[in-house]
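Take a look at this one; I'll ask things after.
All protein chains but one are shown in place.
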């Protein structure tokens, strides 16, 4: 099967949906002739025209609210925010309007919109352009939250997100845009709420999201060299969360490491760890659940500092080893 | 000692600080002659005048940013947002500006501002006026987060918040405003980052925040009637979090229930539960850590439905009993 | 004396007149129940502001849409809502518009084109744009009225939405109900220009000031703006100068304004003015208008009966309606 980049996969999903469904359109800053800040929509203006690839003013409150209103009245808008950090300005429309309308209205109306936005650090864009704020939206009933870790997932999940009748926040990780994998050409859908086991293993489970998935896979192969078989589970969507797959994995391995790039304090890792600890998997745990997350700092500019804010492959290896050798470790440290 | 209400305690702290320190001033919608949406600043315009009790237009983005700019240049603004749900509109100034300025500027400048805002459900104000969104801000490095559960704490914590050189989000729970307790008349400070053990116990620990604290105390006294001694710990501040006090409590009791009103999914309870699970307290646990949080719904209007979204005293009692009888419980359910 | 447009039939006039009374009685009833503690939460009453809601919606077709505000009962009634379902919603009953989940600030009537009240000041601006965009993209020909207050015009969402509507020529009419105050903030302290309508100048769109207590003046101005929009010429801004008679919400000592000012505005009662104009022109008799008034009153009372008899929502509904299938 052909390989294309994550960025191309996103564009392909968008284009196929737009060909398929007249109600789907895109709006966002510089998505027209510029092709979007990261180039995702490059060429789409030419194919779909300026009515469906709507270049907007720099007005995140207006464009997010316009998406809500359009969705409520029968369209399927796909909104691009140039950096996920700017969700701060769209927050009211997302949280107080989009997420709540159906419930507030007693089950009438729906808001089938997708907010696509690049997140994460690693490009030197510093504190206001590098955050991973998915925990905020995952905390809000009424929203769904997607974080694809590879192009083939991104393509199928984006179709599912656009076809979904609820507001979906779709995070594209900046550093993944250029990664490639095998992506089927035809349109396909990956259901929201279905985790993927990216690698099977028996000794420990790493639940990793977005850019942490390739790192977890690297950690797993290094650990395998030392005879430790790590299972890597990618939830793919935080909401809905595929608890079952994670529980089953932990029941098998007895050890759980949760790794995300977002700041550890208050990150969604706490939710995953606690959910599993509250589940039937608790009795299968051979070591405490561990979490890796971003350092408790705004993302710094200097590349070395920037890199140090995010969990590394080595951090993952160390954590897994610590869990695997928990009893010995406890004797030495306890 | 005299008893005053939580609301009066907040007002007293504000007034005392404003008398003490010329740089402290308040801004917000309708805080002048109206006295604020909940009446906190009633009478303060008369004492301090309209330059220091600044009534603003309905412009949450402007007033939050103005607070940031004033703080950065030497004032100590105290901003009131009428409902904590409107933080959605102030989010950019809080998160992308206030929280990050010092770090982005390499340790220069500081933003000593307090954002006071009423949160929580229980007043029939429905979906857009009843949320508990403290998990969002607790996830953001650079912010501090306070949630007082009684007037005497509110007074001391507010002084500490205003004296702090960092941006502090100070949540006042609407349903606590009318509660009373013994509040010293003179000004005093309760350090941010110091939990309070509201009741001692040996069999289980409940970590409860804001309006969950009185409920936890009620649950504890009912449990005591059945011979179960519950320790109730109120962290008072989520950031900084007094991990030590919680760890010590759990080491003593062996059981931990975390209860907050905020939606359980992605709430700060996951952070607290995971932090304790990762700590030395893990080995002392006699039962899995449990969490109680708000239902995964926007807050409904109908009073019965509204009530049902929030953990109840009975829920707490049930959870503690389940933990205390974990082994038996597991046999029956497992 | 206010001017009655020629083209309005007696029947239509009485219909509008009844709407005004329905709004007034509805909100006075709600006021009473709040005072008695019979409904909980909070509410914002439009007593005194009936003409801007009725006059604006009077020029709409059934398929046209509106976005409303926290002070939304009037808009809702004027757009043809079922009064029983409205009242039942305030009582938090299962038969209410939102099955008791929304309350006063979240009543919507999508079938009638009411896209909903909104508890967020300024929350409706961009939603109205979105609905207008749908109309344009699907060529549905409908127009959207976006109601908002003087206070809301200081929200950033106002600015962003009017700019966007202008450059995209969206069929949206922005209707400012300038009742002189936000919650307590006097518009004259909060805005440094005389007319909010002048803000249209920032977006290159028409702006017009009307006597918001003259239902026909409102109809004329909004009617023109709606035609302008329907013909594809884009948005307009219409400012209706009016006044709320009651406090901002259920608890308000109204310290920010004088009793004289209140009286001046009460003298400009939009219902009385409409009645007098109709009587003066001898279109209707005293008896006819009195009958309409009584009929409105009865409808409100019936809605109260309906609400009281309606069941509370079952607790099992708590978790439903969060996500659409």
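Going in written order, the chains are labelled A, B and C, and every chain counts its residues from 1.
Throughout what follows, contacts are C-beta pairs under 8 Å (C-beta built on N, C-alpha and C of every residue); 3 or more make two chains touch, one makes a residue touch a chain.
Not measured: the values here are computed from a predicted model.
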Would you indicate which residue among C:53, C:176, C:190 or C:277 is in contact with the undisplayed chain? C:190
Option from B:103, B:301 or B:326 whose C-beta touches the chain left out: B:103
Of the candidates A:7, A:24, A:127 or A:257, the residue in contact with the absent chain is A:127
One chain isn't shown here. Among C:97, C:158 or C:306, which residue touches it? C:158
Given C:5, C:141, C:201 or C:311, the correct residue touching the omitted chain is C:201
Residue numbers in subunit C that touch the chain omitted from display: 154-160, 163, 166-167, 189-193, 198-199, 201-205
On subunit A, what residues meet the omitted chain? 29-30, 32-34, 37, 55-62, 85-86, 89, 123-129, 295-298, 300-305, 308-309
Hidden partner chain, residues of subunit B it touches: 25, 51, 54, 56-57, 59, 61-75, 77, 92-93, 96-97, 101-110, 112, 141-142, 144, 165-166
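Convention: only the chains that are shown with their structure count from here on.
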Can you tell me which chain lies farthest from subunit C, using the average of the Cα atoms as each chain's centre? A
Quick check: how many Å separate the C-alpha centres of subunit A and subunit C? 41
Separation of the C-alpha centres, subunit A versus subunit B, in whole Å, is 29
Taking each residue of subunit A in turn, which ones touch at least two of the other chains? 92, 96, 103-104, 141-142
Note: subunit C residues in touch with at least two other chains are 98, 100-102, 106, 118-120, 123, 156, 322
